[in-house]
Structure formats: structure tokens, C-alpha cells
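What follows is a structure written as C-alpha cells; I'll ask about it next.
For this depiction, one protein chain was excluded, whereas all remaining protein chains were kept in their positions.
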Amino acid sequence: MDLNQGRTYLAIPGPSVMPDAVLRAMHRASPNIYEGELIGMMPDILRDLKRVARTQHEAAIYIGNGHAVWEASLANVVEEGDKVLVLASGWFGHGWSDMARALGVECEVLEFGRRQPADVARVAEALAADKSHSFKAVLAVHVDTSSSAKSDIAAIRAALDSTGHSALLMVDCIASLGCDRFEMDDWGVDVMVAACQKGLMVPAGVGFVFYNDKADRVRGEMRRVSKYWDWRPRTNPEIFALHFCGTAPTHHLYGLRTALDMIHEEGLENVWKRHKILAHAIWAASETWAMQGPFELNITEPTHRSHAVTSLRIGVPHGTSLRRWTQETAGLTLGIGLGMATEEDPQSDGFFRFGHMGHVNAQMILGMLATVQTGLVALGIPHGVGGVDAAAAVIAGSDV
Amino acid sequence: MDLNQGRTYLAIPGPSVMPDAVLRAMHRASPNIYEGELIGMMPDILRDLKRVARTQHEAAIYIGNGHAVWEASLANVVEEGDKVLVLASGWFGHGWSDMARALGVECEVLEFGRRQPADVARVAEALAADKSHSFKAVLAVHVDTSSSAKSDIAAIRAALDSTGHSALLMVDCIASLGCDRFEMDDWGVDVMVAACQKGLMVPAGVGFVFYNDKADRVRGEMRRVSKYWDWRPRTNPEIFALHFCGTAPTHHLYGLRTALDMIHEEGLENVWKRHKILAHAIWAASETWAMQGPFELNITEPTHRSHAVTSLRIGVPHGTSLRRWTQETAGLTLGIGLGMATEEDPQSDGFFRFGHMGHVNAQMILGMLATVQTGLVALGIPHGVGGVDAAAAVIAGSDV
Amino acid sequence: MDLNQGRTYLAIPGPSVMPDAVLRAMHRASPNIYEGELIGMMPDILRDLKRVARTQHEAAIYIGNGHAVWEASLANVVEEGDKVLVLASGWFGHGWSDMARALGVECEVLEFGRRQPADVARVAEALAADKSHSFKAVLAVHVDTSSSAKSDIAAIRAALDSTGHSALLMVDCIASLGCDRFEMDDWGVDVMVAACQKGLMVPAGVGFVFYNDKADRVRGEMRRVSKYWDWRPRTNPEIFALHFCGTAPTHHLYGLRTALDMIHEEGLENVWKRHKILAHAIWAASETWAMQGPFELNITEPTHRSHAVTSLRIGVPHGTSLRRWTQETAGLTLGIGLGMATEEDPQSDGFFRFGHMGHVNAQMILGMLATVQTGLVALGIPHGVGGVDAAAAVIAGSDV
Partner (left out) sequence: MDLNQGRTYLAIPGPSVMPDAVLRAMHRASPNIYEGELIGMMPDILRDLKRVARTQHEAAIYIGNGHAVWEASLANVVEEGDKVLVLASGWFGHGWSDMARALGVECEVLEFGRRQPADVARVAEALAADKSHSFKAVLAVHVDTSSSAKSDIAAIRAALDSTGHSALLMVDCIASLGCDRFEMDDWGVDVMVAACQKGLMVPAGVGFVFYNDKADRVRGEMRRVSKYWDWRPRTNPEIFALHFCGTAPTHHLYGLRTALDMIHEEGLENVWKRHKILAHAIWAASETWAMQGPFELNITEPTHRSHAVTSLRIGVPHGTSLRRWTQETAGLTLGIGLGMATEEDPQSDGFFRFGHMGHVNAQMILGMLATVQTGLVALGIPHGVGGVDAAAAVIAGSDV
């Protein structure tokens, strides 16, 4: 008997749940792309995007996904023969370095495993060892969507500063922007990349590169930047089409406009706080389930955990069984384990992830948790009792 | 701090949650109403509607709400001076009799209070006492949305049969159709009324009258029936416009087409079973909460409870406080108490209702229950511990 | 070869072309119907509706179509044995009187044929002859959608006044509201009915009854009014649900809100002027085509013509052939002839109608006319040359 006929809930770590208002805004005729309303909307879109990134500097919008802005950001500041230091706390740190290598860039990777954020001491050590400042940039992932580890970006900046290293600090906020606190300017981030389909609540299809003057100076010294990736013509152009190196992502811009309105109407601090409380509720449930049996949070230390995604270990084959059960029986789709494969578990069947980014509220998260708990019961997976109660206590006890 | 910024959940007993597919089907240009696709869709719409009502007889669609089909059904079979027997287990039984009275019909009301379905013995008694067969019809509400009492329609038919009474059996299935098992023909129902915005999952705006040959014979003997309410021209007309006594409810028909497809694709028996299991989960949680403190199910006897709506008693002012809390803090809107006012509680602040009709699945219902439990904690309303666990046990233990 | 793959244009006299903004507003979750946003929207919706009707008096909204409000309006002021005077300039005048007759009301019909508006002299004569004031109401259709005849409502009021007749003046503005100038209060109209799917640009499903104090006094003297039709509880009720005698037409109200915003943003005078100029363009084309061959405007005298619908005579079987050609070849759907059947032309194959109501602009109307002209050429139907040029001249020469 299926109990999934009803509104389904996609609780994967991106794409996230799209607000009705965003989808409605995108259900429209194509606008003129040479003059008129859409052109007039751009300055405010860019302003409001930058407010989400907490930067006074520049923003470029690319039709593309997260990988596109990985490549775009790199293409503006590094080229064949350059060297970067990559901080890897999961699949996506390696993914970004793969993009760099394919551009001919040498990558020194600091591997922090699958359960830890960047170890800032090791970062400082590596920077200090690089006397010649051969690293042109440090590539850090704020939240690695695979491991759900959150690195301390301000501390990494401090490591750069304390070692006096000149490298650019480039940060991937794809999974964290609009969810976890991020302060581009205050934290001294030179380049930041993000995409629209997670905390920004817009269907996949546009990505963002934010960069400051220091980064743009490096750009200025590049021998050549491909036209599509070049962020300069995209920034403050006289002609609208240059914003996008050609045709604009017309419908996404309307969706983005609406999503930015929602974020700023709620208030970015409130958005962060909402994600924080809901994440704490998820952790409380998870830690309770973990008291007995195989259930385990991938990231042990709470301050290292993302507020947008939570990776879980539950033992083969329980991760996959549980995902199947919640989807087929209850209408809830959980995220697969990503980048967690081992020889014993080549399909990551012992893992799953909660996505809790963007358009999420207490009734959704409580439904997700209660469904997972029901699945644990139904499948006979041993677990500590009272997970949902623990989550409820967090939410009930928050200063709501 | 609000945690309601996310997808909201309207868990009131109608209108219910509209499926995306239904809304999408309604987002379209107006069709031609004189020839073409829409005209061609009608026979199958009527066939599939009748399959939901479990009848081989006739169906008429009215642009209107539940009150409209209350009046429509009456207008075809009773007139000034006629007399009907009304079975009242809540607000809506009285509502239907008010419609009848305004048509000049005399109503004898059997009052069963606010916590019981129709008492069939009393019905039989009243019918037996009506030697002259002065009751032209018995008006029964299958599920009264206010009390959530479900009456035994087959037993009421048996009472008519055993007393040999000739009255029509007219049943209001507005809250139950597509949720609770209902067998129009097998149970000997002569006239049944329903509306689209509950189990049928279509935005409010159309209602239905189903009737059999016996009812139509009574219609045939009427001195006069108003053109808008007359069901005869609406049934099997040669001209499409007669189906609706004028312009068709164009967009609703597209929504209804999609909703009927969803129901029959799932299978009506499965739809009923899904509602049943989810209702049992709700009751399990509610009965657990009721073990301590003021929480109480309005209908004590499980077999008297609806599978589509559940009325709850929680003491003044907890009903209203809880509703406010879940809406403002968590994004969940619960139903108000209806028809429950007393001198001590003129605003029904001690009541609320769960709607669980139509497009509902396990993750939604578990989210609703976990949110309510969280609210009970947050507001310090005493309650038995383990409500969500009890609901989870029901769902986990169902033959899924 | 079909050339109809593209955006289709439904140019029938209702339902009309729905604005994207209206459809978008209706693509949404069901709202709470007990408290919150929707309830808060009602006063302004009613205010803005009354501004379209040009009345300071009352408005009641019914879930229903035009026939529903025909019946609703009658049900509040006439009953069995009453008598009304009906002015018929086409199918719909007779339709309204049929509704009245089915309520037991005696109808004296002044028949003006299919090509003329109400002849006010004959109306005055009939009123003068009714010394006993047996007519409780005069039923007039402002624009008869079948003939496209527009009657002079102010003159009919003058006839009532000059004869000192006490009858209510009831007017059907279903086809004209929001298209042709109509001044309910200034013209002394007591009851007016309209529906949403024409000039008001909302998918079929709600209708309106506007009434003044005099009409309400008549209502007050009625022996009984059915609950669904009674306009009193619907007007200024304390409880939202009374507005609609039950569940509100939730999604239609959002659509209506948007449509009213569009109308008042443009300005009602501008809306009327737009319809006027476009109608003149249509007439100019039609009169040109009529110079040679069978083409003929149904209403000869321009001041008698509607600005929202134009009925045309083109000879059997050209009406049907032309409609088929424009739909299958070009993506344009024209209105059928309605109420024009004769013995020689039982299917009205010699007629068709242009709908030009609501969401229409110059590019749409010019496309409609150019397509029809192309069809005339393609089908070899003799016609005067230069129809589109004549329409262009009107539009180009308007004080745009």
C-alpha cells in the first residue's frame, strides 16, 4: 500500500523546493531583451544579489550551473601553469580542483577527509611553506554538499593574513548561500561562487560569481580570458546583452527577482536564523536516533555542520532502503549519499542526506523527520527512541 | 522568530490541498464552448465522476458550491408544503435543512448532537411513526464536516426498507466523496450531492448532483423546477451548453479531468485505503495526546469517525492558540472549530479540526501531527507523550 | 497544409481571451476560507466591482454563470404569479424570459426581431397600456450577444419615468460590462446582472447581481427567497462564508482581483474607448467587405451596435466554412451564429460572430480581421476589397 499520493517533498540538498511565487513569476511570455522592463530590473537584481552575498563589490550572473561558475571564476584568475591550493572536505572540493586541472592549473590539495571541515592549522602551514607565493588562489568550499562539513572561512582568511600570503581566497557557497551565515566582505573573500537552485530557491539554470577589486586586478593581468567566462563585460555593461554574453536567461531573472524579494522581505538574518533552528531540530532528532543502532551524523562536531544539508551514516543497505521507503510509501525524497563510496559500499547504500535549504519551514522539516522515523520503525532499523520529540523540543524552545 | 517561511500546508477540512497537476491543467486559455475538445471531454468526465460515486445512474454538474447542490438537489424533488426528515449530526445537517425550509419545505429534524452520527434506531422509529409517508425524503449527511461524525448510510437505507417507507434517501457526501467508502447504488441512495474542493481536489467552484430513476420520477411529478436547478436538461443533453444551463465552467472542467485521472489511476479502493490508514494514524496520535490533559477526539467511537476530517476538543483557549501557533510559527493552517460554540465558548476557541482529504500522503500527515505536537509543547498544553510515535507505528505497521 | 500551429486566438463572444496575469493569479494553493488574506480582500473587490458597474449600491457575487445570475436576480424580486415585461432583441432576451417563466412568472415579450435593439417607443407604449402596473419589472438586455444589438438603457428608463411606471428596470450586461459604456446609477437601473468571463476577463464561473435600494425593497416584500439566490445575506455579511452562501470561489476571487486591477489601472473610460475604437475598426472592415457579395453586418445602424460583439451574415454555408477555415488554417476561432436559425438555414451556417471583449488590443483585432479577409479570398467568397485597409485607417486615425 502506497501512502505517497499527495504532495511530494523533495528534501535533497539541491535543487530545493521551489516557492509557488517563483514558479508563478516564471510562467510568462518571453520579454523583450533589447529594451523595457527586464532591462530596467537588472540594477536592483544585482544590488539584491549582492546583499545576499554581503558584498559591496561586483556580481556577474552566468547562465549555467554550479560547475559553470566554478569554471567561470577560475577562468578569470588562473591559467595554464598557475598553481592553487585546494581545501577538500568532500566530493565538491575535489570537483572544483578537477575543473582547475582541466584548465591546466596545478592543484595542491589539502585533504581533510569526508567528515571534517578544513583544518585551518594545516592551511596556515601550507601557506607558510609556500614562500614563493606560488599559490595564486586558495579554493575553499564553505559547505561541502556531500559531507555537509562547513569550513570556517573567516579563519582561512586569517591564515592567509597571518602568513602574509597573497593568494586570492575563492569560496564556493553553492550549498550555503542564503542558508548559513556568510559575510563576503567582512570575511575577506575575494571571489565567491554560488548557484540559484539551493538557498536562492530558483530552478536550476543560473550561477553567480562575486568578486572584489583584488580579484579583478588579477583578472586584469590575465593573458586572455574566454569571452563567455570573462566577468568584466558582464559587470556594469552599457548594453544589457553583455550581462549574459548574449541572450539573457529571461524567465530565470523573473524567478530570481521574486526569490530575492522573499529573502529580503523576511530579512537575511531571519533567513539564517530559520535555517539554524531547523538544522538544530534535525540534529536533535538525528542524535537521538543515533543513541542506539547504526544511525550517525557524518559530522560529529556541531559547529562544523552545515545549516543547509546534513549527511548521515546508517550502514549498508539501510540508507538506500530508507530512501526507497520514504519515497514510495510516504512521498518524501531524501538525498543519496554522495562521495561516500568505499570498497565495502560502492553504491553508498549506507548513507543518505537531508536537504534543508531555502524554502523550508517547521512543518516541512517536522514532516521529514517524522517520516524518517516512521521508516526506521517500518524497516526495523534499530534507532534511539524519541527523535521527533527531540526536534519538537528544539523548535518549541526556540525564541519563537 | 517565525519558522513559517516555506511551503505552507492548509490542513483545513476543505478546500483541500490542490495537486500541482490540477492547477497546471487549469492554467490555460479559454476553450471554445460551442465545439471542439471541451465538448468531447464531457462524456468521459461524467463517466469517471459516476465511478467515484459508485453509481450507474445520472450525474449533473453545477457551477456552484456545496450549498448550491444542496439547493439544486432539493429543488428537483421537493416544493412548498412538502415535508422531509433531516438527520443532524452537526452544523451541516442543520445547514441543509435551512436550505429546505427556505424553499417552503417542512423539516422534521432528528438531532443527534455534536458528537454522534445518526442513530439508526431513532431514524427507523421516526419512519415507522410516519404512517402516511409524509416525508418525501430523508436528508442525511454522510460525514458532517463540523463534528466529523460519519453516519451509516447503508443502515439508514435498511431502516427505510424495513419500514417500507417510500421517502427518497438523499445524502450529502460533500466531505466524504473520494475519501470514505461510499457506494451510491449498493447502499440504495437515491440522490447524492458533492462538491469539487475536498476529496475531488479541484479549486472550489463546481458541485455535483447524482440521482437515480426513482428520484427522477419524483422530479417528473414536480409542478415546476427552476431552470438553473433542473437536473433534467443537464443530463445527456443534445447541446453542450445545457449541461451547465449556459456557459460551462471551462477551467474547472480541465482541473476535474485531471483530478479524476489521478483518482482512477490510483484506484478508488486505494484512495479509500490511503485515507483510512492516514486517519488511523491521526487518531492514534490524538488518542495518545488525549491520555493526559484536555485533548479529546470529538467522536469517541472509531467506527463513527470520518476518514477525511477529525474534530478535536482541547479546551478554551487552546484550540485557537494552537491554530495560531502552527500557522505563524510553522506554516501549518488547521481548521477552526465549527458549530461547536457554547455559551462558555462562543468563538469555539476550545476546538480545532484536522482536514485530511484528497491530496494527502504520509509525509504531509506526519508533518501535520509533528507540528501540532510541537505546538502543544511550545504552548505548554498538557498532553500525553508519544503522539507522533503512535502515528508512526500505524503507518509503519500498515500493510504497505 | 495547416498554418494554425502557434498561439491560437479564441475570438468568440465569451469566454474571452484570459490575461496571463489573471491565469497566473489563479495558479495557487487554496487559501484559508475562515480567516486571513482572502477575507481581507473582499471589501476592495466589491468596491472595485461596483466601480465597473458605476453604482454606489450593492453587489452580490454568485458562483455560477450568466444563467445563474439571471435566475438569482429574478428570484429576489419576482415569484409565481408575477408579471414582467421582456424586451427581446435576440436569443438572450428570450433566454432570460424562459428563466422567469420557469419560476412561474408571466412574461410579456416585446419582440424586436434579430436585427434591432429595443424600440423605446414600443416599450413606452406597453408601459402606458399597463395602467394597473402589473409589470413588476422590465427585463432588458443591454447587448444581446446573439444579435449584437445594443439597446438604449437610459431611454428605457426615460420611458418608465415618463409613463410613471413603477416596474423595476433590470438589465443584463453580461456581454457589455467592461466593454460598452454602462452607467447603472446615472441611467436609473435597479438591478443589473453580469458574469466574469467576458469583459471582466476571468475564466467562467462567477456572476454578479448589482441592485439598488428600490430593488431591495421589492426583495423585502417577497414571500420567500431561496437561500442560494437570496442577495441579502450575501451583501455586507458579518461572516465571510455568507458572501457566497458557503464555500467561496477561492481561485476566481484571485483572478477577479487581478482583472479589476487591470481595468482600473487602465481606467474604465479608457477601457470603453479602446473597445469603441476597435469596434469601429471591425465595422469599417466589415462594411467594406459588405460592399460586394453576401457579407453583411447584422445590425445596420452603428449606434445600435455593441462594442463587444459583432454578428455577421454571410450566407449559407459561408459562415461555417469561414469559421472552419480560420480555425484549421490560421489558428483563429470565430463565434458561431446563435439564435439565427431559419428553416432554410437550420444550423445558422450563414452566420458568424466576432467577439472583441475584454483583453483585446489593436494587434489582435487586426490579426482577426486580416485572417478573415484571407479566408474570404481562400474560399472564394465574394467581398468588397480593402477591409483591413479600412480598419487600419480607423485605428491609425484614432486620437492615439
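Here the chain labels run A, B and C in written order, and each chain numbers its own residues starting at 1.
Operating definition for what follows: contacts are C-beta pairs under 8 Å (C-beta built on N, C-alpha and C of every residue); 3 or more make two chains touch, one makes a residue touch a chain.
For clarity, every value in this text was computed on a predicted model and none was experimentally measured.
For the chain left out of this panel, the touching residue among C:Met42, C:Val316, C:Ala341 or C:Ala393 is C:Ala393.
Screening A:Pro249, A:Gly319 or A:Gly387 for touch with the missing chain picks out A:Pro249.
By the touch criterion stated above, the residues of subunit C touching the omitted chain are 1-9, 17, 19-20, 27, 262, 266, 270-271, 273-274, 277-278, 326, 329-332, 359-364, 366-371, 373-375, 377-378, 385-386, 388-389, 391-393, 395-400.
For subunit B, the residues in touch with the chain missing from this view are 20, 24, 27-29.
Taking the complete complex into account, residues 8, 10, 12, 14-18, 23-24, 26-35, 63-68, 70-71, 75, 80, 98-99, 102-104, 195, 197, 203-205, 224-228, 230, 244-252, 333, 335-336 of subunit A touch the chain not shown.
The rule we apply is simple: only the chains that are shown with their structure count from here on.
Subunit A and subunit B touch with mostly matching residues; of the residue numbers seen at this interface, over half occur in both copies. Chain centres here are Cα averages; for subunit B and subunit C they lie 35 Å apart. Distance from the subunit A centre to the subunit C centre is 55 Å, each centre being the mean of its Cα atoms.
Annotation: 45 Å between the Cα-based centres of subunit A and subunit B. For subunit C, the set of residues touching two or more other chains reads 24, 27-29.
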